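One chain of protein is taken out of this complex; the other chains stay put.
And then chain A:
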Amino acid sequence: MTAFAVPSAVSITSPAVSRRRKARRVLPGFNLTLGYTLFYLSLIVLIPLSALFFKSFTMTWDHFWTAVASPRVLASYRLTFGASLIAALVNLVFGLLVAWVLVRYKFPGKKIVDALVDLPFALPTAVAGISLTALLAGNGWVGQYFEPNGIFGFLGIKLAYNPTGVVIALIFIGLPFVVRTVQPVLEDTEKELEEAATCLGATRWQTFRYVILPSILPALLTGFAMAFARAVGEYGSVIFIAGNMPMISEITPLIIISKLEQYDYAGATAVAVVMLLISFVMLLVINGLQAWQRKRSGA
């Protein structure tokens, strides 16, 4: 009862507009939490990032342009964003599959498989990189079959020390993002809807396309965006497997390190800013897509 008494007491002194606004809030403490959120985000995210921008402002436009658009750096953008996109797409499909299996079926050892999904989260990325390289290099367990005299040799691809290796490493570190965002949504979807669809004569594909997919699409896109963002920034797992050849298998984070190695702080910052901007725009587009999707499906 007292909880109702407070707003009505306030409403006597405050204008009607503010009363209406306040009345909407169910939980107290909005001002405090919003203030805290802004303060914390500034401290942890905005201040370091703006420092990055300010550092790049010390450069002349020419210097900035040569730093971010030299052929070697352009090649690294192509590799980083291209490989990240491929890896995120692969994770989109196979992550959904993993989530589906984990949610819909019961099998022995399910708990263990479920825990395994999180491993790429917890593992130091350098360890992942070194193990993947050991596995996929020409003399590794898997890599040996892709050598010219191996059983997959006819494919003519090698798995380590080239862009293929980069994609594989990025698939590895991105997997949990898709699985863990789709899983809970999949758990919440109502089986009754699918049953109803089947009763009404829908084929399995139609059920998936018109009943299941719309409800999980936003989550899928989110998982995709996170896997993609993580892949773009990934360093530790990739450098061991990439081979680090200029113009061929250098990722952009490595370019930043190599600029620091020659004490080109400003150049390194410039490339970092470009990466930040591209990633930000891409995330924005994906979030936009997601909002549009949600609106369309009326969820």
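By definition in this document, a contact is a pair of C-beta atoms (placed from the backbone, for glycine too) under 8 Å apart; a residue touches a chain by one contact, two chains touch by 3 or more; residues count from 1.
In this section, contacts and distances are computed from a predicted model.
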Review point. Between "Short-chain dehydrogenase", "Sulfate ABC transporter substrate-binding protein", "Electron transfer flavoprotein alpha subunit apoprotein" or "Cytochrome b6", which matches the UniProt record of the unshown chain?
Key: "Sulfate ABC transporter substrate-binding protein"
Study note, to complete from the structure: Of the candidates A:Pro71, A:Pro108, A:Pro148 or A:Gly201, the residue in contact with the absent chain is A:Pro71
Check your understanding: Taking the entire complex into account, which one of A:Thr133, A:Thr164 or A:Thr269 touches the absent chain?
Key -> A:Thr133
Practice item. Can you work out which residue in A:Thr125, A:Thr181, A:Thr222 or A:Ser258 touches the chain that's missing from view? Key: A:Ser258
**Study point:** Residue ranges of chain A at the interface with the undisplayed chain
**Key:** 66-67, 70-72, 133-134, 137-140, 160-161, 239-240, 243-247, 254, 257-264, 267
